[in-house]
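First the structure, which I've put down as structure tokens, then a few questions once you've had a look.
All protein chains of the complex are present and in place, except for one that has been dropped.
Entry: chain A
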Amino acid sequence: MKKITGMMIYYYFVCHRKLWFFNNDLTMEHNSELVSIGKLIDETSYSREKKNILIEENINIDFIKDWKVIHEVKKSRKIEKASEWQLKYYLFLLKEKGIEIEKGILDYPLLRKREEVFLSDEDINKLKEVIKSIEEILGEKRPPQMTKKQICNKCAYYELCHI
């Protein structure tokens, strides 16, 4: 079984189909302007505070303040539940490794906003379910059925899904 990455958690909350496509390397980089915007933000913001740390294969996060707070920069122009869960997942993984983290911070430079994220016991249970569910989706031979959603309109997979 592949390791569950933060990206997978993120996609799980956005769209199960997208998660499946992504995991089978059916990516849409040619369609997406967001990719380059994201890169730009990465290169320009927080360059001094940033310590990018890769723990095993599935977490790639920035720590700030003596390993007490983890930090994620988001390119989105919207605050999304999916990003929150992605960060909660990092907190959860670190906790499992015995690293107690106080909180996470989500940064939205395009919105000039930040959001604090905490991990509750309830969240931990939910994450365990999510992980199980992701494993099931990834084990499928075909992508999950399409359900038309609001976000489809802005999704890079729009044409692939709707043609």
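The definition used in the following text is that a residue touches a chain if its C-beta (ideal position, glycine included) is under 8 Å from a C-beta of that chain, and two chains touch if they have at least 3 such contacts; residues count from 1.
Please note the rule applied: contacts and distances are computed from a predicted model.
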Name of the absent chain as recorded in UniProt (options "Cytochrome c oxidase assembly protein CtaG", "MotA/TolQ/ExbB proton channel family protein", "Anaerobic sulfite reductase subunit A" or "CRISPR-associated endonuclease Cas1"): "CRISPR-associated endonuclease Cas1"
Absent-chain contact - pick from A:Glu29, A:Asp66, A:Glu96 or A:Glu129: A:Glu29
Residue numbers in chain A that touch the chain omitted from display: 24-27, 29-30, 141-143, 158-160, 162-163
